[in-house]
Structure formats: C-alpha cells, structure tokens
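Take a look at this one; I'll ask things after.
Of the protein chains in this complex, all but one are displayed in their positions.
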Amino acid sequence: MNTVHGLSRRKFLLGSGGVVTLALAACVAPVPAGDTAQEAAAPAMPEALEVDLWHGLGGADGKTFTELVGQYMEENDHVTVNEELLTWDIFYQKVPSSVIAGNPPDMIITHEWAIGQWGPRRVLSAADDFYDSMGVPRDDFIPAVFENIHYEGSPLGVLLDTHGSGGYLNVALVEAAGLDPAAPPTNRTEFVEQMSLLTLDSQGRNPTDAGFDPEDIVQYAFHSHFWRRWAMLEGMWQNGGNTINEDGTQATIDSEEVTEALAFWHTMVHEHHLHAVPVGYSMTDSYQNNTLGLAIAGSWWRNFIQDSNLVDTTTFWRVPQYGLVEPVAWMSAHVMGIPTGTDEEGTMGASDLIVWLSNHGLDWARSGQPPARISLQNDQVLQDHWHTGNFGSQFQAIGRTEQQHANITEIQNAYQQEFEAVITNVKTVSEGIAEAQLRVQEVLDRDA
Amino acid sequence: MAATSHEQRRVGKPMPRWRKLLPNYLFLVPYFVFFLLFLAGPNVYGFYISLFNWDILLPNKPFLGFGNYQELWLDKLWWLSLRNTVLFAALTVGGNVLLGLFASVLVKQRPPGHQILRFLFYTPVVLSVAVMGVILARVFNTEFGLLNYYVDMVGLPTQKWLGEQRFVIPILSLSTVWWTFGFPFLVFLAGLLNIPEPIYEAARIDGVNRLQSFTHITLPLLKPVTLFIVVTQFIAHFKVFGQMWIMTLGGPGNSSYSVVMYLYDVGWRFFRMGYASSLAFGLAAIILVVTLINFRFLGGRVEY
Partner (left out) sequence: MAIETRTHEPTVDYSLPFWKRKTVLHRIDMAVILILLIPVAIATILPLVYMFSQAFTPEDQVRNWPVEYIPREPTLASFQLLVTWPNLPIMRWMLNSFIVSTSVTALVLTINSLTAYAFGRLEFPGRDFLFIFVLTTLMIPGEVTLIPTFVIMRRLEWLDTYNALIWPAGAGVFGIFLLRQFFQSIPRELEDAAIIDGCGKFGTYWRIVLPLSRSALIALGIFTFLGSWNDLFWPLIALNSNEMRTLPVGLSILQHEGYTMQGLGMAAAALTTVPVLILYGIFQRHIIQGVMVTGLTGR
C-alpha cells in the first residue's frame, strides 16, 4: 500500500522527518567512482530512501539485473529499490503517461534509440550533473553512441551497456549437417547453401532434396529474434539501405535496397524454408530442444544459454552477411535516466543508483551485455569470455545503431506492421513496401 | 402539469414558485455536475481537440482545422481497422443473435433443469474480457491448445487458429460469442415469455404447426426485442479492444487490428491525441450509421 490517491510513502516521509535529512544531503560531495566510495557517501544520505525503477529487462538478463539491484541494496541498506518490470511495449506507453500524470518513477532504463523521442517531449531530465559532478567520465563511452543520447546539447542519461544481436550456433546440429562451425558463411550464396543443409523435414530431407515436405519441417536452419525490426534492419543495412534518410525528411523504404532485403527474407521463409514463419514460433523452445541450427538472438541470452546447459553445445557467430554490401549487426544501448517531475529525494536515490550501476558494468556483463564504459570493455577476463568478448568485438566491428527520430515508435510500428503482413503472406512484397513507405513518409511530413 | 402550476401561481405570495420548485432542481444538481464534467463537456472538448495536432507532451499544438479528418479519410490503416471491426461485429452479432434465439426458444419450453441452463448460459457474461482473453488464448493456442487437441483427436489437421489471416477474426468472434451470448439469450427469453400464450393456443386450434407458429408468430412478435439486441450489440462490439489486445495484438499482419486498438496506439503510444480524437468521432459516425440502418430494417411497431 505505497500509494493511495497519489500520496506515496516517500512523499509522506518527505513531509515528516525527511526534510531535515534532505537539507543535510545538500552537502553531499560528488561521488567518486569505485565501490569503497559508496560507503563514504552513505552517511550523508537520508535515512531511508525509496527508488521506484521501471524497466523492461524481462528476458534472461533480468535475473542478473535483479541480482545487481540486490547487491546495491545490501551495500546501501538505507535504500529500497522498487523494481517494476514491464514489457517494453507497455513500458514505452507507460513512461510518458506517468510523466503526463505528474507521477513518474524515479528512474527508468530505456534505449538509446528512444532518446530522440523523449527529448522534445521532456520525458527525461538533462543528466549533465552525472558527468560534471558525479564522476561519470564523458570520454569513456563509444563517441557515436554517446552522441545518440544527447538532446539540445545535454546527455539525457548514462549509458549502461552496449547490446544487440549475434548468432548462437548449435554445434552438434551444424556438424551433423556436415558444416564447419569455424567457417561461417561470408556472403549470401554461401549462407543459403549452408543453411539449406540445416533445415530438415521428418524424413531427414533438406529443402533442396527431392520430395522435401515443407508442411513437415522438424528442424529449421535459423531464426531471428524479433524478426520485424532487428532482422529487417540488419537485412536492409547489409544491402546499404535504411528506413529513413539521415536528416529524417525522407522515407527510403521503397528503395531498391530495402525492397530487395524484404523480398529475400520472404524467399528465405517461403521458398528456401530456412526460417519459420515468425508467428507462433518459439525460438527459445526450439533452440533449447535442439531443433534450431542458428539463433540470431540478443546478447541478453547469456543467462538463458547457461541456465539451459547449452554452453557446451553453443558457439558464437557474428550476424552472418546475407545482404549484398557489407556485414552489419543491429546494436543499441540501455540508458539509465531520471524522468521529468521526479521529486528531489527520488532524484537523489536514483542518481546514486545510476552512478553505482555505471561503475558496475562488469557485473552487469554477467547478463551478456558488454559494458558501456570503454575502460571496462577492455577488461581482459571479459574480452576472453566466449560470449561477452565475442559480442563486444562484434559490436565494435560491425555494430550499427538505429536512426533516431522524434516519432520513432510510430515509425517502427508502421514498418513492422507492414513487414509482418508481407512475411505472413497477407500482402505482397511490393504492396507492403509501398504501404510502409507511405506510412513512414506521412509521419516524417507531419513534423516538417 | 399545466393545471397545478396555474394553481400554485394563484396561491401567490407566501411561497414564490421558484422556491417551491427549487428542491426539484436540487435533485438534479449532483448529476449535472458529473454530466457536464465527464459526458457533455468531454464530447465538446473532444471535438475541439480533434481540430489540432495535439501531442499531449509537446507544448506546440498547431491548429489544423479539419486536417485530421482529411487524413482519416485517406488513412488506409483506419479503413483496414474499420473493415476488421465491421467484420468482427457482424459475425459476433449474428452469432449472438442466432445462438441466443436458439437457446432461448428451447429453454422457454422449460426442459428439466432449465433454470440451471439459464444460469450457466449467462455465466461467461460476468467475466472480465481479460479473463476471457487469457483463457481463450490458451484454448486456441497452436501448440498446446484445447481446440487443436480435440481437432487432432478426431483426425483433422491442426491449425494456427490465431496465426492465420483467414481464421483470426472468426475465432475472435467465436470467442466473443462464447463470452456474451448469455445476454441476448436472456433478453430473447424475456421477449418470448412476454408473448401471450393464448396466441399460440389459438394458432394451434387453427391447425398451425410448430414451425409455422415460430416463423409467423414468434419471430414477428420478437422484432422489437431483436431490434434492441442488434442495436446494443453492434454498439458494444464495435468497441472491441480487449480480445485483440490480449489474444492477437492485432496480428497476423494487422488482420485483427480493430479501430479501438488503433485509437489506443495513436492516442497512448504515439500521443497524437488530436488524430485519436478524430478517429473516435469517425467511429461514432459509423456506429450512428449502422444504428440507423438497424432501425430502418428492424424498426416499426408490433401489435399483439
């Protein structure tokens, strides 16, 4: 019963004893980096702090995050962190709603691609203080990604990690198909050839064999997590295309590059049968049950692989190049930020937690997400790790972040719906492309 | 009424008319506060908002005139969601009316246990759409759903019920009929019990068989009840949201995307409140047209 009619316990505390401690807390010195520094800063904090934290880390990485928060609370026993886990879809609806309601959480973990949308809507407060006075070094982040979280010259939060997609390869299945796990395909022809050996019907036939029964497939060659966005972006980027142009004025979905990418995806699903129709298909279940050769999934799969005892049978592949121009892997970053309208005490607690998490990037890497701090990324143990090391170097080599836009959710929604209609054969490729182009252009024109 | 007020006026001074009438109006005050704030006011305000590019989080809200309505007219997604919604509503209302009528005609004959049946048929109506969606999502699940289990048992091929364009709206309609047919069932039953028995008795004496008495007596006399059901059911099912939002999220490929889902996305995911408002008025206009059509075809008085 924390909140009745909008009055939270935190506000109540603030009204009673909290005021005095707040006044004291104003003299908190900037928190230097490192664990021991936390102890020193603690006495000046209010006696009891609550931090309401919203995030969508509901995948395998959520486990590590909750452990981290637990560790933080142990080290700072005057702070209670109320984690609220939402699906990202609902998260992206509820965060702005809570700012509208004037009752936002104290802290959120959002994505780097969303900053362009939060900025003009004042959903997040400027986070200069973290860098100016709380010891987070500005130059310890990948410059391009750091630049992405700025709005009107100010960073709107602190980067937590770098994450994105990569390939999890079932070694046994690949070897059974007569392929070499150490020799990934390097172009489209090789990709299709190799993958064709990995799809099997119940009689053990490949799609290229005579008598192959596409209604009776028991093992798919590969699957791409969250097909509608990440895989499609990778597909078009690898072709040299994109959804919108750089200044966000022109939709470029009806370009040859994007059309070709979508058509190729359609072929992979419906003609080559390398990839299941991505509706009602569980990639997790299939990979776990050894009925999927290559899972192109998120870096946050590390816990899932470990907990399912799949480490020994899994090897890492960079996202293969099946496009025509260059290899690209989708990447993004989690951003820790403080919403507009958070009260002073909440801001204080959230700030402390953000700095702590930023410093504990190596612990967060246990989830599979390489740290955002370059100094931490260079850690040798991390670099040598089969999972995190490979993901980290992949992002540095071929990682690419999404184009930002003030209405990115709407743009994503538009092309995702149309691409899904194509892949489920509700629309043809040219219909889907034309429609997506029209819808995205309409969003861009509206703000011009 | 005219006479009493005339008398009151003649009584004259001791108590002015307005003082006598004042308490009557006072009874209405509480309601009209709510009425203005949450019903009449929002209707007007909603129309006002629909004239702007009204992003609730942006300070700048440019005036568009009827620009949102123009956009709506050209918006393929609106027409698609409307098509889905009309299809869904028509199937659901049709199914509800047929099943409701069928069950009520039989229950009216008071078979043994008819009260239990009456109780059971109405039970799903008291559930939340959330509960209904959670249960039926499991029933129609491709891999381990009840339906596929029984389909497989009788030797038919299993299907991706909610994953295929041709099935998804009919399945959602079927689910909704399961959930709501108890309402038309009870209303039809009331209508049937309200038909005087001597009419049937007289018809029987005239040698009319059961089927004839159903088509010539029951159905015509049920016309007003049918109108009530069809009108209210269409209004209710045009607003469909929860079933889709929980069971399909509008998929596959938008083939179960409803108008109110679109309203939700535009208003609360993209925060385009102005356009969302014009969507709501578009939906209101469609509902009005359908209601008028219903009255045109089912209206008219019935004499006993």
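Read from first to last, the chains carry the letters A and B; within each, the first residue is number 1.
Quick note on the criterion: a residue touches a chain if its C-beta (ideal position, glycine included) is under 8 Å from a C-beta of that chain, and two chains touch if they have at least 3 such contacts.
It should be emphasised that the depicted structure is a prediction, and the values quoted were computed from it without experimental measurement.
> For the full complex, which residue in B:F35, B:F63, B:W79 or B:F297 touches the chain that was left out?
Of these options, the touching residue for the absent chain is B:F35.
> Among B:L64, B:L91 or B:L263, which residue is in contact with the omitted chain in the full complex?
That would be B:L263, which touches the missing chain.
> When the complex is taken as a whole, what residues of chain A touch the one chain not shown?
Counting over the whole complex, chain A touches the hidden chain at residues 1-6, 52, 58, 66, 83-87, 89-90, 94, 97-98, 100-103, 105.
> Mind listing the chain B residues that contact the chain we can't see here?
Touching the chain left out of view, chain B contributes residues 1, 4-5, 21, 23-25, 27-28, 30-31, 33-35, 37-43, 45-46, 49, 56, 99, 102-103, 106-107, 109-113, 115, 117-124, 126-131, 133-139, 144, 146, 149, 178, 182-183, 186-191, 193-194, 197-198, 200-201, 204, 210, 224-225, 227-229, 232, 235, 238-239, 241-242, 245-246, 260, 263-264, 267-268, 273, 276-277, 280-281, 283-284, 287-288, 291.
Following the convention adopted for this analysis, only the chains that are shown with their structure count from here on.
> Where on chain B is chain A touching in the complex?
Residue list for chain B touching chain A: 53, 55-58, 71, 76-77, 142-143, 160, 162-165, 250-255, 257, 265, 268-272.
> Can you name the residues of chain A that touch chain B in the complex?
It is residues 92-93, 96-97, 99-100, 120-123, 277, 279-280, 282, 407, 409-410, 413, 417, 420-427, 435, 438-439, 442, 446 of chain A that touch chain B.
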